[in-house]
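With one protein chain held back, the other chains of the complex are shown just where they sit.
Entry: chain A
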């Protein structure tokens, strides 16, 4: 029946093979291991004498903790420790931007799934059973589950012709936190305060809560050190910001909290906040033993932040010719119980919330609120995904109102280099919005809706579930364009550190690149090798394990690592190269003109010199560590939102072609086409991969991905009911990559990962609207919305 399982004898080396400079489709050093199932992820961490840690979580979205009795859990044989907030030696709250989230809940729990207590035991099942015996006495409160209600704001009544209502809050819900329920209110005020226009389009939109849905659950292993510190191996996104927060909670200095990146199975923003990090360290320090924690799938849904749900009201005014006169927008992000990165999400949503268009008059109010829903924070596209659904729907609605072609309307108002953004920032590098759209338009269309007896069910809405052979199927085509800031904004000191070493190993010059930049699957390890090969002219480049023994690389988020850590590696390589060329000239005994490193040699074409690098280096080890920053941004004016907030923009556009079974409300996306300006494709194959993945994630939000929350409780914490696209949902793609260099960025590159995630979903929605003739103002679109049931 089934073949015996074989384990291959030798796992391939983690060192990248030959070739692979800037611009090449270099192979990933971890690619073979991952394809063969041999790559060690965080959940594979193991030590023989380790304990297993588990978390007891609140069953209530909002409650006061009267008491916690850990006695029954401690009495379970095999249990080594049971800890509560009282056992946290340092700061009892943590957070990325605001420290407001308890390491372990004390006094109050503010969301379902909030960690309350920890258990370490010699077997995970023992730990789980013991955790279930902890007695927590809750005084259950009524949760506040609507962002506008939490802020005491009236419901919108401009579209629905009824009086505004303000919902009264209970005493507890009026202030989830001591500073109230408002996390941030961002205002953009530009142009006339009360503009008027020939044609006005108003719309209200809602985006549901998307999950990052990474496959590798939150996992790590904490090992107590002999110095009273701890070594934590963890799958994460930003080692140093983890370290800072762990140090504060443990009351330990950084040199005693050492982090090493474990294998990361996807992140998409969901690992930027702490999950089991402090918990495992607490248990390890308390028991003196290594402690492993690894969430199961259900716990994972409670163990990380999600994408902010949003409700948005937009008003677009234009001339009869189709020139945008003004945009007013009111945007609410539901941040859930704790701040996480809500302030920065509000920053993106507010500053870029009208899309890549030139608008003389802009009035935006963007709010982030606390509620008792699951905490929301970073996810790919970060505040721009939600608004793109709204502003692109508005552009289509405006085009319909004007009787214009939607692409024409977009091109007429498109941002270009030299344009001024709503925050008063002049776009100082290429912004090829028009070209992205025109190239999409020029692409051939996929074949028409299949009909007749020979339809392949896999081409139909519903797939092999056999719900239509063509009956009720209508085709639609939709366009969307988006832009996104790359790297951290609003004055954040955004830097990365790279240490590069060049030495002779076994007679060959080998470069080692050491950064703390988390490889989460995106391929930064490949890019680091490509840069070192390019700058140092060597073949062999070792990527040192990612850890806190080197300075911070910043977060693997905001499409920033190829730009910022790439920039740091480039700069460190340049410093190393300078020293090597110095050595070479010392060897020659005089300055040599036009000296460079190439093909493992120190070369001067002008002087006809080609010295083997191994000879030049000899016993020397050349090492340089560089801290590298992109040009600074500045915080925006709190009253007007004006300021140089963003260092770079990424632009992408999509055309979606869909077939909708309008009777059953089922959707088949037939084709996704994408154009994106990447400045310079450091690794074209990886760029295509990012575009395909980002497109799939955007498509998922458009038609299926949503964490359903009712009364503060998650209804579908599993991959049975939280659906992500399969191969029958995500169609083949046409992709065209533009490379207009950004003169401010290393190699002219632009961050790639997020933009396609932003423009994909709105294009799908536009196509479904065209196919159905329905307004469809909420995503994900469900069959009920299409069928009116």
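Note that a contact is a pair of C-beta atoms (placed from the backbone, for glycine too) under 8 Å apart; a residue touches a chain by one contact, two chains touch by 3 or more; residues count from 1.
Throughout what follows, contacts and distances are computed from a predicted model.
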Chain not present in the shown complex, as UniProt names it (candidates "SpoVR family protein", "ABC transporter permease", "CO or xanthine dehydrogenase, FAD-binding subunit" or "Multicomponent Na+:H+ antiporter subunit C"): "CO or xanthine dehydrogenase, FAD-binding subunit"
Among A:31, A:152, A:266 or A:463, which residue is in contact with the omitted chain in the full complex? A:463
Residues on chain A that touch the omitted chain in the whole complex? 128, 296-298, 458, 461-469, 471-472, 663-666, 668, 703-704, 708, 715-716, 718, 720-721, 723, 725-729, 782-784, 787, 789
